[in-house]
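The complex is shown incomplete by one protein chain, all other protein chains being positioned as in the whole.
After this line comes subunit A, so read on.
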Amino acid sequence: MAKNHPENAVLLKFLADPPTTTLQRLKGLTTGSLPTFIDAGSNFNGDIIEEDNLISQLYFSGRKVAFTGDDTWDALFGPYLYRNLTFPYESLNVWDLYSVDQGVIDHIFPIMKDNSTDWDVLIGHFLGVDHCGHRYGPQHYAMKDKLHQLDDVIRKVISEMDDETVLFVFGDHGMDSTGNHGGETQDELESALFMYSKTPYFGRLSSDKYDLTDLGANYRAIDQIDFVPTVAMLLGIPIPFNSLGSPIEEAFIGPHGNDAETLADALRTTTNQINQYRHTSPELAADTEINRLYSRLHEKSTEWNEFSSLAYNYQEKSLAKCKEKWATFDDTNIFIGIGLLALAWTLLVIYSKLIPSVVVAQLNPQFFYSSLALILVYTVLLASFRFVFRPASLPLPWALLLGVALGIANGILAPIMDRYSIPWLVSQVGENLIQNGWTYFALLIVAMHALIFTSNSFIIWEDRIVSFWLASFGVCAFFKSFQLTRGRNRLLGAYHSLVFIILTRLVSQIRLCREEQGAQCISTFKTSPYAVGGLFVSAIILPWIIKSFFSASYCYEGSAPVWISKGFRGTMILTAITWTAEFLEHDEKLADALRVSFGTLKTTRMTLARVVVGVSLVAANFGWASGPLCVKIELQEEPKRARIVGYGNAYGSSYFLFFINILSGVLECSKPMAGLSLAVLAYQLLTLFEIVNLLNIRTNLISVVVVGLLGYLHFFTTGHQATLQSIHWDSAFLLTETIMFPLTHLAVILDTFGPFILTSIAVALLTLWKKPPASKPVAFVSKVAENATSLLLYQITLTISTMVMTNHFRRHLMVWKIFAPRYMMNGLVLIVMNLVLVFVTIGFACPKVLKRWYDVFGA
């Protein structure tokens, strides 16, 4: 149509500004300004747009905006829409391809026909193609149906619209090869804009701009924000204040392409508006280069064509400058944040590594009271500081929180400094922290891990780097085992190390490549029949492996057989069935062949998923809390003695049952390939515990670092990357059909941070595995706490490093693409680890195990 009736229709490439998430695109398309990055997270709960935008301008100039489709619009522009003709539909359920689109179709034609005088602008937002991409990817035949449906709709709209209406058809973003979006690859940024009017209106630039060769790589592209001034001027309303776009030439040069005056007029309006906007921001207004361009415009205002090209030049340059300067940084708060984290790091080192644990136990009440007192002092101090100086970057709530943080830090430091001097603490570093060669190796890895954030290339390849380090550990452990004195231990150590290396290598073959890895990486993270089959196989094998580890330490007794071979295997099989149903749901042809209906599959899947998660996270933990021990008591008649079988690993075996509970919950929420990876994680952890036990590096930093690295390795091998678009949003709908507070969020968190949660829980087993019960269980708790804080220290080190490096590279080309997402991930991982370690590992599970043994056997 654009070819045959060039004056009626135009088709252009439509470029989005990243991030390509729906909410940000809607904001961009209506306000014409650039999105700020952090908005991406609020994709799911948009609030009413406060900035000046097209819809509010329409509303204030008395136009009526009818709307039907994605309810994000309703959230953003609710008060400005014409309520009588607004039909929003639930939008975030990505597995629903039809209801929104059907709703739009049901309403759009009646509105066009029957109420044609009631509205001035009609918006219909279809979601089917987007959801289809998320769910099936662009190559699926469902996509074909969807596109055909939309094609029919557009044809029908064109045939029914009147002569005075302009039709704009556009996509707010593209999709990558997996059908997802959110990032800034070319595939995600590109979509199309189609403009149509029955009255001849549109012109054309020189024909070489519409180059269709090479799949349209050089075809004329316009920015999404250009849409805003264009529509505003076509409708005769003021351009929104923040708009940075330029008018689309084709819409103003007239059907013959020579109406230079109209175009110049439009450009003058836009240029003035942009200039006005620029002068509200001191940083932008001070840019002399752009200002000179603007004043030159006024000198040459006679020749239309020349004026136009100058005006475009001005707008382009000004946009480029804005993009460059767009992100603003709050230096004060950045440095406060880095400082606080560094303070926390120092505190943890002193608290957990330098002072003897006996002293810590004595000092704990003191810490509490002094913290309480100092919190009061600091909050009052900072609040008054806030009221006296009124610093712009420190609002009252932040000031109070900062006071609390400083108060706690000082409150803990005060009693310590009361007892010890700084030189003494420094002298302890050498004594307590460094144990042997392993510690140096661990410190080397931590240092290297912190240093990889200095380069975007290393961040991109972090998945490979992590597995390389783990292999290095395995090889060192392998050779170190041969130095053991007992022949049997030598073999066992070598065998477990070898298994550890091989498992690491195998599992690192599962990968979801990030876009920057390019041709060097081939994604293997796909839901294939093999992966689903693998889930069944792992359901058989993994419990058997765990059983053999338990038997090796004689603790496959008591509740262990029920827990491992029945319970765990059962949930694993149910998980496998869930994912089989999910797989069939995706593959409609296969489902049809098997004569299973979509509804049955969905119900089965969701019921099973809820059952498994409920059983493993709630019921099993209640059961566990009431006390299974993996021991058997054999009574001997002569002499009268009792043998406790499984005594040697009493704590470890019982604690591992708890690990299994969480593991089966996480498994349910992980995709099939991720499930396989996590099964390997369990095996790797068990071998690691054996190695740690044999080499006697329980309290050594290296074992904690390896546990931390395993968390990272499996974060990557469960199909994640440190990017926003790699978050598995679809896992949100595993447990529920629509977004529902705890379940949806739980599924996403378990899927994304599962490996970190599991390793944070498993870190206690470094201490507990194969240790016989002691008369003073407190010693165990303090050792577990020490390892837990080591893990936390490792993560804090990484977080500080990313904070510093991201801040350092904040004008770097890759900052939003690579550094910032990695920084956000580090922050989130730190929070998750903190919560799990404090409330689950040390707060719940570990004391429970120790106490139970104490209750039953007294020692």
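Simple rule for what comes next: a residue touches a chain if its C-beta (ideal position, glycine included) is under 8 Å from a C-beta of that chain, and two chains touch if they have at least 3 such contacts; residues count from 1.
In the analysis below, contacts and distances are computed from a predicted model.
Here one chain is missing from view; checked against "Acyl-CoA desaturase 1", "Anaphase-promoting complex subunit 2", "BRISC and BRCA1-A complex member 2" or "Glycosylphosphatidylinositol anchor biosynthesis protein 11", UniProt names that protein "Glycosylphosphatidylinositol anchor biosynthesis protein 11".
Although one chain is not drawn, the whole complex shows that of A:L484, A:I573, A:V596 or A:I739 it is A:L484 that touches it.
Among A:F387, A:F468 or A:F598, the one in contact with the hidden chain is A:F468. The chain that is not drawn here is touched, among residues A:N436, A:S528 or A:S597, by A:N436. Contact between subunit A and the absent chain runs through residues 431-432, 435-436, 455-458, 460-461, 464-465, 467-468, 471-472, 474-475, 479-480, 482-485, 488, 492, 495, 501-502, 505, 508-509, 545, 548, 551-554, 640-648, 693-696, 698-699, 770-772, 774-776, 778-779, 783, 857-859.
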